[in-house]
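Removed from the display is one protein chain of the complex; every other protein chain stays in position.
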Amino acid sequence: MCRWIAYSGTPIFLSRVLFDTQHSLIDQSLHSRLGVETTNGDGFGIGWYVPDLDTPAVLRDTGPAWSDRNLHDVAHHVRSGMFFAHIRATTGTAVQQTNCHPFRKDRWLWMHNGAISEYGLLRRDLALAVDPALYAEIEGSTDSELMFYLALTFGLDDDPPTAVARMAGLVEETGRRHGVRNPLQMTVAVADGVRLWVFRYSSERASRSLFVSAEVDALRALHPDVSFLQQVAEDTRLVVSEPLGDLPGAWKEVPESSYGVIQPGLDVFEAFQPR
Amino acid sequence: MCRWIAYSGTPIFLSRVLFDTQHSLIDQSLHSRLGVETTNGDGFGIGWYVPDLDTPAVLRDTGPAWSDRNLHDVAHHVRSGMFFAHIRATTGTAVQQTNCHPFRKDRWLWMHNGAISEYGLLRRDLALAVDPALYAEIEGSTDSELMFYLALTFGLDDDPPTAVARMAGLVEETGRRHGVRNPLQMTVAVADGVRLWVFRYSSERASRSLFVSAEVDALRALHPDVSFLQQVAEDTRLVVSEPLGDLPGAWKEVPESSYGVIQPGLDVFEAFQPR
Amino acid sequence: MCRWIAYSGTPIFLSRVLFDTQHSLIDQSLHSRLGVETTNGDGFGIGWYVPDLDTPAVLRDTGPAWSDRNLHDVAHHVRSGMFFAHIRATTGTAVQQTNCHPFRKDRWLWMHNGAISEYGLLRRDLALAVDPALYAEIEGSTDSELMFYLALTFGLDDDPPTAVARMAGLVEETGRRHGVRNPLQMTVAVADGVRLWVFRYSSERASRSLFVSAEVDALRALHPDVSFLQQVAEDTRLVVSEPLGDLPGAWKEVPESSYGVIQPGLDVFEAFQPR
Partner (left out) sequence: MCRWIAYSGTPIFLSRVLFDTQHSLIDQSLHSRLGVETTNGDGFGIGWYVPDLDTPAVLRDTGPAWSDRNLHDVAHHVRSGMFFAHIRATTGTAVQQTNCHPFRKDRWLWMHNGAISEYGLLRRDLALAVDPALYAEIEGSTDSELMFYLALTFGLDDDPPTAVARMAGLVEETGRRHGVRNPLQMTVAVADGVRLWVFRYSSERASRSLFVSAEVDALRALHPDVSFLQQVAEDTRLVVSEPLGDLPGAWKEVPESSYGVIQPGLDVFEAFQPR
């Protein structure tokens, strides 16, 4: 399994959340508390949006995040208002750059924690469902990338919640056809540079953990001494696999079988149901 | 495109042909004379058979062969009577270990120089033709690995020339269906630890170069001063993308549209025709 | 040997000079025209300054620049008004990140093309001359990094031309003491985020090539159709191992045995003499 962070809000150096927090993503790469594996050392990736550019940047590599100097330097020298970060623990597929998250297609970034059960059994049927015009762009061998291409096939460009619901529905239906009991386990983040969607779902209704940061103004009231909170706008949000620290009241669990839209103005959380 | 070497004969240290020759594979990685590209720096691989083991070993990495210390050391300390070596120049797919040759499946090794034209257009149809039981084992994104899985699908285990002919036939038929003029360009080596098959073919009948070393006893007569020739058995053979040196009479070109079987006893060369 | 580019001027995406030019640095990594080696595939690096940060960022890796996706993405998504880029062809030392340029210490970036002759013979004496307080920070094994630490020892912080002259003087004196005929061959770039110093010198007075771009207003008059020239300020300068294209009048050779200071206002070029 893996750990991930999605950020949306006031532009900051990526290092503020990747390195400078109490239980940072870099710390989680060595000592995850809530993950299935305590070590997430099979590659990492960051993706970030830059004003005026059509596509986000992606930096990925196959070594552990904790010792990667390029990750360290880019995170400390690049500012962004929307970015993803991911550390990987492979469930069997190769440790290679094209299997590292986030995945990118045009303006979209996608990352995933979880797995499709008995993926080897389902992989071909799922790959056949990918839009033939997109199939040739698949570069890696993970379930995560394939889920992204299925969501693209099912209309991610127009309606992300529906596209992800149809992807999840196809995985479950394909799994059941092959006799796989609980085919899907996922927390997913997907963004287009303006909005960020997060999903928490599993066939067995026992999904990997997912947390969203509390409203900034509420946090400011609780913690007037935390300088970081004074510097970010009210609609700044973090969505994370595990809390980055122990600040009381800072993290709210995303409910089982639900999804959220993080956007300027009002965030929305809804129930999630595969189609 | 790429460069490759296949060796069958008296067990020797791999370095004897990879490093110690006049125009060695390592030299070719920087200065290929006959290749489409002069630099082959997008990864490399070696595969070798070990007596009493069911599967060959593979060592592959993504950097240039010329500076790789692990390749250097393994080649200088491992002896084998049948081995492959390959240096890669990508035609677009990712530089990653799972795209490096040779590919392995059970006792088989496979490597390729060439390309499927407009591979992006044909990739999905070709992938669908792979035996569903094998599909999930595809790890990379190259045409070369897919050609291997197609040959496995078409009976490589039983009859390599027929399996490769059916693979080539499928590529050409799929290409023509999509309006691709000359779909296939290939020199291929495949081995099972006992025999070695080599193929030279292209749809346009202008295939990449391929050479086989002359009979050892003939070479000994021509070059009584070359000590290496005294030490290897008469059925030792090298098949190469480019000659490894200028020894007169040492290399015979494999004819256009043909294949050969290198085996203990008599080698056989035949015409090759896609089915 | 190696190839390098130093940029100072209007903030631009690094890709504008690394990727988008006619004979770009990426192209030079495969097909250098003026370098000692045509292939520069033994690692690469970029360094860039960010407003309000004390130290520049560095991204370095050991593979060839031409296929590195992280380099591609960072260069296309990061803007800077002062940056370095370097592609490496090793003269023998290990292909590792700590041997890749640019080297960084506090606010300084340093990169080099050339070599200290018989470096193995001189390395220890040169290393002993490094300030003991700095010695432990040496991470790699190149002559280039050691030259940087010698320049730091000799007062780079206060007076770069003098510090580099004393470094060069020490290399020549040490070389002569060991009977090395022409100990030093170098083109060096060093920057502190505000100013950029470039040096061209060799003991034999036959230094590697070095070029500086012409005044922007003169170029505009010559080439009113080149849009890039309309967008950058008049004091924008590139210093390069080889010209990035064939624009007539665009490149002036830096004279043998000289150095230049690229800075806001007037650039200065002077004779260079080791001390």
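When the chains are written out, they are named A, B and C in that same order, and each has its own residue count from 1.
Rule of thumb we're sticking to: contacts are C-beta pairs under 8 Å (C-beta built on N, C-alpha and C of every residue); 3 or more make two chains touch, one makes a residue touch a chain.
Bear in mind that the values here come from a model prediction, so they are computed numbers and not experimental data.
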| item | value |
| --- | --- |
| Shown chains touched by the chain that is not drawn here | A, B, C |
| Absent-chain contact - pick from C:119, C:148 or C:199 | C:119 |
| Options B:74, B:156 or B:219, residue touching the unrepresented chain | B:74 |
| Residues from subunit B at the interface with the omitted partner, ascending | 48, 50, 53, 56-61, 69-70, 73-74, 76-78, 97 |
| Contacts of subunit C with the absent chain, listed as residue ranges | 93-94, 96-98, 119-121, 123-124, 127-128, 132, 135-141 |
| Hidden partner interface residues of subunit A, rising order | 30, 39, 41-42, 62-64, 67, 90, 95 |
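We adopt the following convention: only the chains that are shown with their structure count from here on.
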| item | value |
| --- | --- |
| For subunit B placed onto subunit C, the superposition rotation in degrees, Cα atoms, nearest 5 | 180 |
| Between subunit A and subunit C, centroid-to-centroid distance (C-alpha), Å | 39 |
| Interface hub residues of subunit C, defined as touching at least two other chains | 69 |
